[in-house]
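Here you go, one structure.
Showing just some of the chains, left in place.
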Amino acid sequence: MTTALCPGSFDPPTNGHIDVIRRTARFADRIVVGVVGNPSKRAMFTPERRVELFDAVIAGWTDNDVHIEVIAHDGLVVDLVESHDIDVIVKGLRGTIDFENEQRMAHMNSTMVEVETLFLPTSPEVSFISSSLVREIATLGGSVDHLVPPPVRQAIGETR
Amino acid sequence: MTTALCPGSFDPPTNGHIDVIRRTARFADRIVVGVVGNPSKRAMFTPERRVELFDAVIAGWTDNDVHIEVIAHDGLVVDLVESHDIDVIVKGLRGTIDFENEQRMAHMNSTMVEVETLFLPTSPEVSFISSSLVREIATLGGSVDHLVPPPVRQAIGETR
């Protein structure tokens, strides 16, 4: 049995994140989605709200037979590895900037705990989506309907 | 049970390839190493000899409890996915050039067969090794002893 950790700040969860989690469900038996609060960034949603949004999205997956647990966490990602019996960390890669940043983080993490980080290239049709651009567009009144899953769409609508 | 395919031309197998296979063994239950012959490149060893070299390397792993099968293949990588019940393809990434080339290949493969390609960032201490540089150095009489595993070292020595 393989347990995968998908960590991120997910503020908000986007179709890009959903793509990575759904594809991780094809080879992992259990997935922990770790919502890491980043205190240095101005948040759109609290970590707890992001967990709720993920739960609402996953609840809508009728074809899912993988156990997915979404949790908020405000420490190091490697702490989750030990507390949740994680076998592999999975991160999506959109381009070379992501690659270099995540490669560095993966090596850093492997100096603290024995864990492999696996990279999934994001699907082409969602490869340009980022939470920060979603926040920026939403703040300026633009539509992000095609960039985020329905529950997030609704939650952003309610903030207006 | 997760079966991983590690494809490559491996001409010759290097410490970088060994690093990726050993780390794949930490999360996969079974590994198929697919030695893909590349007819357009001038080869150092035949695909069959590369398989033998891999087998010799793996035979020396006393701590390995994952089933690893090494095979020569001269068609598409996706053909192996179907014939060998592969769950995931695993490729090592050394840098951004690797990333872009492998990302393209992964998307191409996913249009032909339903399979995810996972990328492992190569360990820093072997991140600069490439088969083509090993071939070039060996051809010019330089030492590649620190770049390849012992059976490959010996096989290169015998070609001189």
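Order as written gives the chain letters A and B; numbering starts at 1 within each chain.
As a convention for this text, a residue touches a chain if its C-beta (ideal position, glycine included) is under 8 Å from a C-beta of that chain, and two chains touch if they have at least 3 such contacts.
Because the structure is a prediction, the values reported are computed rather than measured.
**Q** What is the total copy count for the complex if 2 chains are drawn?
**A** 6
We adopt the following convention: only the chains that are shown with their structure count from here on.
**Q** Rounded to the nearest 5 degrees, what angle rotates chain A onto chain B on CA?
**A** In short, 180 degrees.
**Q** Can you give the whole-Å distance between the Cα centres of chain A and chain B?
**A** Comparing mean C-alpha positions, chain B is 30 Å from chain A.
**Q** In the complex of these two chains, what residues of chain A are touching chain B?
**A** 2, 23, 26-27, 87-88, 93, 96, 99-100, 102-103, 106-107, 116-121, 124
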